[in-house]
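Removed: one protein chain of the complex. Kept in place: all other protein chains.
For reference, chains read A and B in written order, and residue numbers begin at 1 within each chain.
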Amino acid sequence: MYAQMIKSEATQDDPEQLAAFQARIDAGEKIEPKDWMPEGYRKTLIRQIGQHAHSEIVGQLPEGNWITRAPTLERKAILLAKVQDEAGHGLYLYGAAETLGVSRDELTEMLLDGRMKYSSIFNYPTLNWADIGAVGWLVDGAAIMNQVPLQRTSYGPYSRAMIRICKEESFHQRQGYDAIRRMAEGSDAQKKMAQDALNRLWYPSLMMFGPSDKDSVHSAQSMAWKIKMNTNDELRQKFVDQTVPQAEYLGLTVPDPDLKWNEARGHYDFTDPDWTEFYEVLKGNGPCNTDRLAARNKAWDEGAWVRDGLLAHARKRTARKMAAE
Amino acid sequence: MTFDAAMYQFLLRMGDNTLILGHRVSEWCGHAPVLEEDIALANTALDLIGQTQMWLGLAAEIEDKGQSADDLAFLRDAWDFRNLLLCEIPNEDFGRTLMRQFLFDTWHSIQLGHLTKSSDERVAAIAAKASKEAAYHLERSADTVVGLGDGTEESHNRMQAALDYLWPYVGEMFQSDDVDVVLAKAGVAPDPASLREEYDAVLLRVLSEATLTIPDSRFAHKGGRSGAMHTEHLGHLLTQMQWLQRAYPGCQW
Partner (left out) sequence: MKNEWPLWEVFIRGQHGLSHRHVGSLHAPDAEMAIKNARDVYTRRNEGVSIWVVEANQISASSPSDKGPLYEPSESKVYRHPTFFDIPDEVGAM
């Protein structure tokens, strides 16, 4: 998912107000921007929504990497529309975070100087065209696991953003599966591309859910606040259970020799991803961390004169209008 | 020149313009100065790709050699491309990209406006859809050119530099040749030279508001729309765009 290892903020508020707040959440009420909320709730949400938004924006890069090389006009249009949607989703989420008293520019600067994170998955490269299919199928598939329940999250603006995102996102996973299916059913070279993509993206996709958090205090607090709806393990298991038959249908092999159906549990048993690698990626040592952040910084720095220029023009026009009145 | 041969050339010109420019604009996805511009540029690129499918689809139909729009886009070499040189100029900074867009949109929307009245129904139908898209592109690029031209000193200087650089690529839009004579006579498409007056009027209005100076030279690079001479940039663009189709011929994607 797009927000990983969110540390919930400790809260030091009046116990009575806290209890009333928790009662509202337990009753299924939505918390709205001007409502009283614990400082910890506000800060945790800013971190979580911000990280989610950053993931959408950085997530444009690995897929955008193939827009100019898409093999047909239709695939090019689909991919471009999809990557554009990610920008839109980032925009909706920044909008939700802004209702909590932080500006988009502040959040952006925290992304650019490394104070805020984005999902580990986008630090992996897209190396062949089948990766585009695999990203839609696996990465969007994993994200959806998390985003669908988040439509019911307690914070109103976040919930509304998620509803809009889920509505738009439903085509993303399907287009990904459709693209990789064409490859899996194609020439030997295309089959090889499809298998190669699955080999490289399988474990990074499992990492998206974050390490096991069944004993985490932070997760317990976030779940009580209904800003996290399921444990990481629940979602990961659900993802594996859903994805394995889809891979089988394609005739592709999931790169896990120990993967097998467990009749007693009613779930697949699978190998955990390498969490050492995960922590390295979080620290900045993934294959693409440096390049991703450099690309975002470049876009931001080189865009400054554009943002300033258009704003200066708007101010001039207002001043002229006032002078004329 | 037979009518069909002229028609085929004309459709390639329309479709290659949108194909190559759409490709250039799509290069911005994920890299624009602000999210709202990123999304807007992608919309423009999507419109252009959609128009390409229609123009090249019709070109392939008229060529009648069993090719598709994709075959025309991905399997022709540089000398077979018929786009204006302006469309293949690299993006450089956002200023040059938006100036290029404005210079193209102005011509494109005037051209498509005429084509909605084409004697050829298929051309008129494509133009009817595309002209609405182009009208919005022009509104947006013109506003941005004005905003940046009359913004800060830096944005003004960058826009003037972009205009100066791109200006020699404007004249090509209005150079008529045998293809144009055949189509103008048949009432399919306007004579390119006849569009210049309307074009200059829009340019003068927008660029004055943008406080930019139109260079007074009328020198024009040419060769794109006839295929006689492209820029060096086109080959590089094609090596990316056509790579998969070339490396793995005959595959379904």
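Following the convention adopted for this analysis, a contact is a pair of C-beta atoms (placed from the backbone, for glycine too) under 8 Å apart; a residue touches a chain by one contact, two chains touch by 3 or more.
All of these numbers come straight from a predicted model, not from anything done at the bench.
Participant: Quick one: jot down which shown chains the absent chain touches.
Facilitator: So, spelled out: the chain left out of view touches A, B.
Participant: Which of these touches the unseen chain: B:G22, B:G57, B:G95 or B:G147?
Facilitator: Spelled out, the listed residue whose C-beta touches the missing chain is B:G147.
Participant: Give the residue, chosen from A:E98, A:D140 or A:D213, that touches the chain omitted from the document.
Facilitator: Checking the options A:E98, A:D140 or A:D213, the one contacting the hidden chain is A:E98.
Participant: Contacts of subunit A with the missing chain: which residues?
Facilitator: 32, 34-36, 81, 84-85, 88, 91-92, 95, 98, 103-105, 160-161, 164, 168, 307-308, 310-311, 313-314, 317-318
Participant: Applying the definition given at the start, please give the residues of subunit B touching the unseen chain.
Facilitator: Its contact residues with the unshown chain are 34-36, 39-40, 43, 136, 139-140, 143, 147.
Just so we're on the same page, only the chains that are shown with their structure count from here on.
Participant: Touching residues of subunit B toward subunit A in the complex: what are they?
Facilitator: Touching subunit A from subunit B are residues 19, 23, 26-27, 29-39, 42-43, 45-46, 49-50, 52-53, 56, 69-70, 73-74, 93-95, 144, 146-148, 150-152, 154-156, 158, 240-241, 243-245, 248, 250-253.
Participant: Residues of subunit A touching subunit B in their complex?
Facilitator: 57, 60-61, 64, 67-77, 80-81, 83-84, 87-88, 90-91, 94, 129, 179, 182, 186-187, 189-190, 295, 298-300, 302-314, 316
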